[in-house]
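I am attaching a structure below and will ask some questions about it afterwards.
A single protein chain has been omitted; all remaining protein chains appear in their positions.
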Amino acid sequence: MQVTFKVYRKDPEKDGKPGRSNYTVDVPDGATVLESLFKIRDEMDSSLAFRCSCLRGHCGDCMVRVNGSSRLTCTAKVSAYTQKGPEISLDPLRNVPVIKDLVFDWDAFMWNKISTVKPWLEADDATANGESIAADAQMKDLRKVMSCYHCGMCDEGCTVLPVDFKFLGPAALTKAYRFVFDPRNQHAKEQLKTVEGPKGIWDCVHCYEADEHCPRGIEPTKRIVALRDEAFRVGINNEKVARHHKSFAASVKESGWLDEGRLAIESEGLTNVSGLMKLLPTAAKALVRGKAPLPYMHAKRPGAEQIKKIIEKGEAENK
Amino acid sequence: MKYAFYPGCVSKGGCPELYPSSVKVADKLNIEIEEMKDVACTGAGVLPQYLSDPINARTLAKAEKMGLPMMTICSTCQGVLAMANYRLTSDPDYRAKINREYLADEGLEYKGTTEVKHLLWVLFEDYGIDNLKPLIRKPLKGLRVSPFYGCFLRRPPEAITPTKESNARKSYLDQIIGIMGAELADISGKGKCCGFPILSANEENSLAMVAKHTGESKDNGANCMVTPCPLCHLNLDGNQQKAGAQAGKEIDLPILHLPQFVGMALGFSPDEMNVKRHIVSTSPVEKIVDMLT
Partner (left out) sequence: MQEFDVVVVGGGASGLRAAIAAKRDGASVALLSKSHPLRSNSAIAQGGINAPLGKDDSAENFANDIMAAGDGLCERAVVQSFVEDAAKEVFWLEHMGVPFNRDKDGRIDRRPFGSNSRNRSCYADDRTGHMVLTVLHEQFQRLGIPSFEEWFVTSLAVDGEACVGVTALGLKSGKLDAFAARAVILATGGFTRMYAPSTVSIGTTGDGQALAFQSGGHLMDMEMVQFHPTVFPKGQGLLITEAILASGAQIVNQQGAPVQIDKSSPRGKLSLAISGAAQNGDGSLFLDLKPIGKEKILSSFPQTNELVKSVAGLDSTKDLIPIRPVAHRPMGGIETTASGETAIAGLFAVGECAANGLNGAGRLAGNTLTESVVFGKKVGEAAAAYAKSSAKKNFPAAKLADEEKKLDALTSGNSAEDSLAKVHAELGRLMNEKVGLVRDAGGLQEALSGIKSLQQRHQKIKVRNGGRIYNYELTTHFEVASMLTLADVVARSAQARSESRGAHNRKDCPTTDNVNWKSHTITKLAQGSAQIDKKPVAN
């Protein structure tokens, strides 16, 4: 079948400006996008730059956007994209600096961020006593998380990265999960603290886009949530976030539901004058419109006692 | 049709316009609601699962005891409850543990049969759009509306439930705009995050998201936005001016709650829908609606 590929171009050795080249190729019915790219490069334009390695969906290298959605080109069948017409657009991923054509900067996009979480196990080296004993159920979860082949789809779909490129992103944070929850790891606590820093887990909006994007069902968002829950359990290492979470929990424990007014104030901190001052304009407007939930008007709900018991038990069981 | 009504915290707190407008709309549509008054906040994704799952299991068990499906009016409540429900229904051992350790004391037991639906889904799936259409008194011509779902109304997949409805659920808000007679001003950000969850931890990013989505909305010709989530509303409306100042532009986009939007089409006045409570003035919307006959 005849297909026209409209490919994003950029040549750093010429003017470096983004452009597009159209290539019409004849490809066999079962062809993949990668095979089409090879054909274009071999027969039409040897300057076209794109990455690939394993050719078979194992390694994550060939990720690009096909008609706007991120895909591995080596497993993307052309016929799946020509239902509505014989044109397919190919672009680099979003949220990432592009070097040349479809080749983008993986270092800035992902590798450097993964390095930030100190991605290795610190464990006992000595092998004299054989392997550490572990239940397969624990290793199974690790195998799931470690099946990550760094394709970048989770980062590409992330809601935060377009507004803040420095956010560590789901891939790096999922990597951190892998270490924090490995029972053999001796520096799990430090690694958790590292990802509680700026641009880490507390900057995640847990929108679950990452889970929707991950082609291996690793559920990066759930892993980030698990890190957050673990941090809550051992003590959050971020002052403002700690105050916020503590206030929320106290609210629900004492009254059964959330006292937002109290939450806003306690998150800033009762002695944080400048922080509290920043709240005033919004609070004032809200008061005028009859919108402000006033802390001292927050009533306890029926059932609050039972709810409190449950929370206290939960806290005790998870110390 | 009767539901165990779960209004959440914000509809009576920071967005007190939402609760009365929801109740009025349900009443108008003859959707019977019995409010659950003695149940906890869902935890909203802030409380860790080891605390929120037990309190949500209690809520689900109580609805089950009432013999009614649950209805929510907040995307966040919907998502958190649905995710907890998924965990409790797909893992019988886990449910048994929660029942045993947390619910048994109160004489409760969750058997795993409760269904939780947002009002938006109720309208399409239980009420039926064909039953809704005849009740529209004021097609909202002149409103150009951008949809903003709220993340938890669209993700993760198991919370939207792996049913035949799950993909359709990602288009209900778009559809209802047209059904109410208004024009759809679609935005690519309609399913993205409004920034509310990081308002405390990273205000700059949070406000940047508000500016981004409302900005896209205005660029696409919208004169208002509708959202089924009061937490989104708090950020998109409550912090809109701050977001605009940070981004260096004026936004001035009225944000409507879903029940207010539907309510006005059903014939309620904007005032009856408590739009005057909003931070960003809704007078452009009010003018248009008041002029409709």
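A and B are the chain letters, set down in written order, and residue numbers restart from 1 in every chain.
Keep this in mind: a contact is a pair of C-beta atoms (placed from the backbone, for glycine too) under 8 Å apart; a residue touches a chain by one contact, two chains touch by 3 or more.
As the structure is a computational prediction, the values presented were derived from the model and not from experiment.
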item: Missing chain: touched chains present in the view; value: A
item: Of A:143, A:166 or A:189, the one touching the omitted chain in the full complex; value: A:143
item: Among A:124, A:239 or A:312, residue touching the chain not depicted; value: A:124
item: Residue among A:1, A:134 or A:288 touching the omitted chain; value: A:134
item: Interface with the undisplayed chain - residues on subunit A; value: 11-13, 30-32, 35, 38, 41-43, 46-47, 49-61, 74-75, 77, 99-101, 103, 106, 111, 115, 118-127, 130-136, 139-140, 142-143, 146-147, 149-150, 182, 184-185, 216
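Basically, only the chains that are shown with their structure count from here on.
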item: Parts of subunit A lying in touch with subunit B, wherever the complex brings them together; value: 159-160, 162-164, 167, 202-209, 211-212, 219, 221-222, 225, 228-229, 232-233, 238, 240-241, 244-245, 248-249, 251-252, 256-261, 267, 281-282, 285-286, 289-293, 301-303, 306-307, 309-311, 313-315, 317-318
item: Interface residues, subunit B side, partner subunit A - complex; value: 9-10, 13-17, 37-41, 43-51, 54-55, 58, 101-102, 105-106, 151-152, 155-157, 192-193, 195-198, 200-202, 204-205, 208-209, 212, 238-239, 242, 276-279
